[in-house]
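Here the structure comes first, spelled out in structure tokens, and everything after it is commentary.
Missing here is one protein chain; the remaining ones are kept as they sit in the complex.
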Amino acid sequence: MSDNEQHPRRARDLGIVVGALPTGRHNAFTDVPGVRVGHTTIVDAPRLHTGVTAIVPDALGPDRRSLPCGLFVGNGFGKLVGATQVAELGAIETPILLTATLSAFRAADALVTHVLASPGHEETRTLNPVVGETNDGRLSDIRARPIAESHVLAALDGATADLPEEGCVGAGTGTVALGFKGGIGTSSRVVGGWTVGTLVQSNFSGTLIVRGVPIPADAVDEPTTSAGEPDGNSCMIVVATDAPLDARQLGRVARRAVFAMARVGSDFAGGSGDYALAFSTPGAPSSGTTPGTPARRVDDHDLDPVFAATMDAVEEALLNSLLTATTTVGHRGTAAAVPHDLVLRRLRAAGVLPQPSAGTPAS
Amino acid sequence: MSDNEQHPRRARDLGIVVGALPTGRHNAFTDVPGVRVGHTTIVDAPRLHTGVTAIVPDALGPDRRSLPCGLFVGNGFGKLVGATQVAELGAIETPILLTATLSAFRAADALVTHVLASPGHEETRTLNPVVGETNDGRLSDIRARPIAESHVLAALDGATADLPEEGCVGAGTGTVALGFKGGIGTSSRVVGGWTVGTLVQSNFSGTLIVRGVPIPADAVDEPTTSAGEPDGNSCMIVVATDAPLDARQLGRVARRAVFAMARVGSDFAGGSGDYALAFSTPGAPSSGTTPGTPARRVDDHDLDPVFAATMDAVEEALLNSLLTATTTVGHRGTAAAVPHDLVLRRLRAAGVLPQPSAGTPAS
Amino acid sequence: MSDNEQHPRRARDLGIVVGALPTGRHNAFTDVPGVRVGHTTIVDAPRLHTGVTAIVPDALGPDRRSLPCGLFVGNGFGKLVGATQVAELGAIETPILLTATLSAFRAADALVTHVLASPGHEETRTLNPVVGETNDGRLSDIRARPIAESHVLAALDGATADLPEEGCVGAGTGTVALGFKGGIGTSSRVVGGWTVGTLVQSNFSGTLIVRGVPIPADAVDEPTTSAGEPDGNSCMIVVATDAPLDARQLGRVARRAVFAMARVGSDFAGGSGDYALAFSTPGAPSSGTTPGTPARRVDDHDLDPVFAATMDAVEEALLNSLLTATTTVGHRGTAAAVPHDLVLRRLRAAGVLPQPSAGTPAS
Partner (left out) sequence: MSDNEQHPRRARDLGIVVGALPTGRHNAFTDVPGVRVGHTTIVDAPRLHTGVTAIVPDALGPDRRSLPCGLFVGNGFGKLVGATQVAELGAIETPILLTATLSAFRAADALVTHVLASPGHEETRTLNPVVGETNDGRLSDIRARPIAESHVLAALDGATADLPEEGCVGAGTGTVALGFKGGIGTSSRVVGGWTVGTLVQSNFSGTLIVRGVPIPADAVDEPTTSAGEPDGNSCMIVVATDAPLDARQLGRVARRAVFAMARVGSDFAGGSGDYALAFSTPGAPSSGTTPGTPARRVDDHDLDPVFAATMDAVEEALLNSLLTATTTVGHRGTAAAVPHDLVLRRLRAAGVLPQPSAGTPAS
């Protein structure tokens, strides 16, 4: 980080708060009990800026072979591995990986390696690895497909329940969003005793909107260079919750996760692969020979708080993914971090944030 | 209209402009050549505030039995008549009606009557009427199902290519949106020589956002009364274009139409039926014995301007639906018109609109 | 019935048995506890041969507002009313009606009347009536839309748990299938302590196959006359079960129900609306304010017997719908009953049925 480069800060650390609902302890995906996140970051500047992010539900193991999961494909210009079985069975049976487009299949193969080697999988002969991706080909030499099995295993093995790193890390190392450097972001909300956690890999086009205020990328002195790239790459969103939702309900949650992209200014370009996966950690179903623990059902009439929590947490995770990212000089261009002072100035001018009192740091 | 009631005004008449794309002549659905709109409004205050809106593509007739059409169901808590055949054949074969939930089936039956009596339909023995609906049960006695065949036929027969009436008219007579009186709204955009027109029936929950600025319903002196109604009723969106898109592409357009609801503050509640239909007027296919005129295809790579036009036109149509609606005292409560002066004051305070110079009318 | 006309007989009464699984008591839809079936038959020969069939789940009432339901659209050239909400909520909230295409909307409206007048629905202001249809326009003057509210209410009110009438009755009065007179058919299977009941409205094209043996329509002396009608009209299939399946699983069941049409020779013509609805009667969810009874879940690994039961019961219901139908002289042609003796002769020739011993009745 150069002297004049800003320190990554989360939205709330800058005073930017989305919605009125309380967050979990870390304001992160990992606030959902039993889910962990790990990253492997690959940087060999300026040519390579890529990586892997692993989302690991602890409940998957010898006694529990699947978790309820819903999927929404907002725009299917993407290569999500595992989609049709998730839709059919309403379940995931592996951790979820995020990575770069052309490396998604290597990552899926490595995920198979990982699960086959896990306890209880000695006799497993079918498996549905789930791997999402976005295209980091502007900042990274995506054709090189640098993701190796070791990178995937490291992300899986290193997953923790701490606040995940955000910004230029893991699968977000080389992404660009809304004309700025994008990356990994996370947030959470607590409603009705349940936690909803979101994690995003932001890499899509449009004009950044922060709490209603546009922050055009060209307002920056040294803006992101496009290298003739088409706008619109993708956004992968993962939602986890300990609310005992079934797959159909989780599909409804996943839809709202994509809808929330509009709040930060996505233009939903045709070349963007916009996907959301939403899974639930409690009880049923166990798609194995051991019966799942019957779970209390949530009535569809009671889902609105979960929907609201999801949309707020996705919006904030997307903001976090940009605000924590740092300017990156890459393979085919440069992506500028969104300037915190610009954002704050505009939000203050719009009355969204109060004018700083004496003694408040500038950003 | 009482003395102190505001005059309905469209967003642009108040200086509120969505996006940079040019509009069509009327800034309306009917800017798309060959589509007409008609309304039948039923008011017997305070008990009945309901009606029918008819969207009539001229191209449907003896020589052309269908138009390409795509459908997106953002949230299927609704009763859209005709959905599965639209999805299968990628086509509509009748005008599209909008009305009140419990009257949708009477309206569909009347639409059958209308088409069977049309020239060229003497031997027609199958037909897929398309009827959308939202629930106007707060302001109208929806259980009475007051829509009769004559109301439907009047809307169809009265359809014109003029600027459609907006606000408390037709299927929007009794709707409530974002805590204010909703209704019918329309807007259009012109991109690449094509026109994209939108028409909405707004009736959904959330907090109104105008160009990024929240306008909470409780900021009003005499707010909308809820009568214990659940939030979230529905939003029907219809998009028409003369761009020669096929059904799959129109489905992509329809998705963006629903996504745009986020821009005005929809909370995408679980009880809201959020649907978009998008149809295309040129050439192919004729699903009859007469071959359709081969149409120039639009490459998917070239759809982004159409997507952008759709989202801007839906956003503005939704704003128009509220700004042109008037306070309505209904069957089970009152819905307040959104106060123009409040909106303008807030947009000026946020710097979205300039401060009025001397001589500018207050609203 | 003329002197030389055959008596309607069910497949099993002719010795034709599909599969090895046991049937329920009546070998009928109504073997599923808590479901009833009623018919209204409208005949004014030769012009009108139509009607309504009502499927009434007793569980729907003041305490239980919905039952889990899945839908599969094998070919969406049909007008199924209520489809999108069934898909969204995975539930039905009304009885299911079957009728003639152009009368489906009148029937839906009448179903709304019926439910609004039911105990506990005094305050109901939204409702998703579910009405399936096939096109009986060859034998009945479908443009006349003769179904009135009274016909629908009679079918609903007359529903019983007895063995439903089959053949030329209710919604099957005027249907034609596989070149013969079609109609209503029903069958059931018992697996793992659960009952699977099916009811079909057969009206589709192809070449009849009975247990693998083709029975071409032109093998008959006085075959069905086509009146220039396009082949392929539709098939509506309803499956009920007391297995506690959720909506996703019921969607899987519904898919198999349509797949089973291949066994009797459906050609899955493009103009045929081939739909299956599958619902489950136990416990959850109650989509109202009263929580649903938590139900034991069925693991997806345990569904294969249910799938097998469904396919066998649909196949047999389809055969029953033809074997119990009688030759009908209608509005635009005649539909010949499939001759039992021809079927038996061919099945014996193929070795599917044993040669009749002395004393066995010819058919």
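Residue numbering begins at 1 within each chain, and the chains themselves are lettered A, B and C in the order written.
Here is the rule we use: a contact is a pair of C-beta atoms (placed from the backbone, for glycine too) under 8 Å apart; a residue touches a chain by one contact, two chains touch by 3 or more.
Bear in mind the structure is a predicted one, so any value in this text is a computation, not a measurement.
K.L.:
So one chain is hidden, and I want to know which residue out of A:A11, A:I55, A:C69 or A:L102 touches that hidden chain in the complete assembly.
P.N.:
A:L102
K.L.:
Looking at the full complex, which residue from A:V81, A:I184 or A:M311 touches the chain that isn't shown here?
P.N.:
A:V81
K.L.:
Out of C:L116, C:A144, C:L163 or C:A269, point to the residue that touches the absent chain in the complete complex.
P.N.:
Counting the whole complex, the residue in contact with the absent chain is C:A269.
K.L.:
Touching the left-out chain: which of C:A45, C:V329 or C:A349?
P.N.:
Residue touching the chain left out of view: C:A349.
K.L.:
Tell me which stretches of chain B touch the chain missing from the display.
P.N.:
Output for chain B: 88-90, 246-248, 252, 284-289, 291-292, 294, 296-297, 299-301.
K.L.:
Applying the definition given at the start, please give the residues of chain C touching the unseen chain.
P.N.:
Considering the whole complex, chain C reaches the absent chain at 74-75, 209, 212-214, 231-232, 252, 255-256, 258-263, 266-271, 300-301, 303-304, 307-308, 311, 349-352.
K.L.:
Considering the whole complex rather than only what is displayed, give the residues of chain A touching the chain that is not shown.
P.N.:
Counting over the whole complex, chain A touches the hidden chain at residues 73, 75-85, 87-89, 101-102, 105-106, 108-109, 112, 116, 124-129, 135, 137, 142-143, 145, 273, 275.
Just so we're on the same page, only the chains that are shown with their structure count from here on.
K.L.:
Same or different: at the chain A/chain B interface, is the fraction of residue numbers used by both copies above or below half?
P.N.:
Chain A vs chain B: same; shared/all numbers exceeds half.
K.L.:
Mind checking the rotation angle between the two copies, chain B and chain C? C-alpha superposition, nearest 5 degrees is fine.
P.N.:
With C-alpha atoms aligned, the rotation comes to 180 degrees.
K.L.:
What whole-Å value do you get for the distance between chain A and chain C if each is reduced to the mean of its CA atoms?
P.N.:
46
K.L.:
Centroid from C-alpha atoms only, then distance chain B to chain C, rounded to Å. What do you get?
P.N.:
Their C-alpha centroids are separated by 37 Å.
K.L.:
Distance-wise, how many Å sit between the C-alpha centres of chain A and chain B, to the nearest whole number?
P.N.:
34
K.L.:
If I count partner chains per residue in chain B, which residues reach a count of at least 2?
P.N.:
Residues 75 of chain B touch two or more partner chains.
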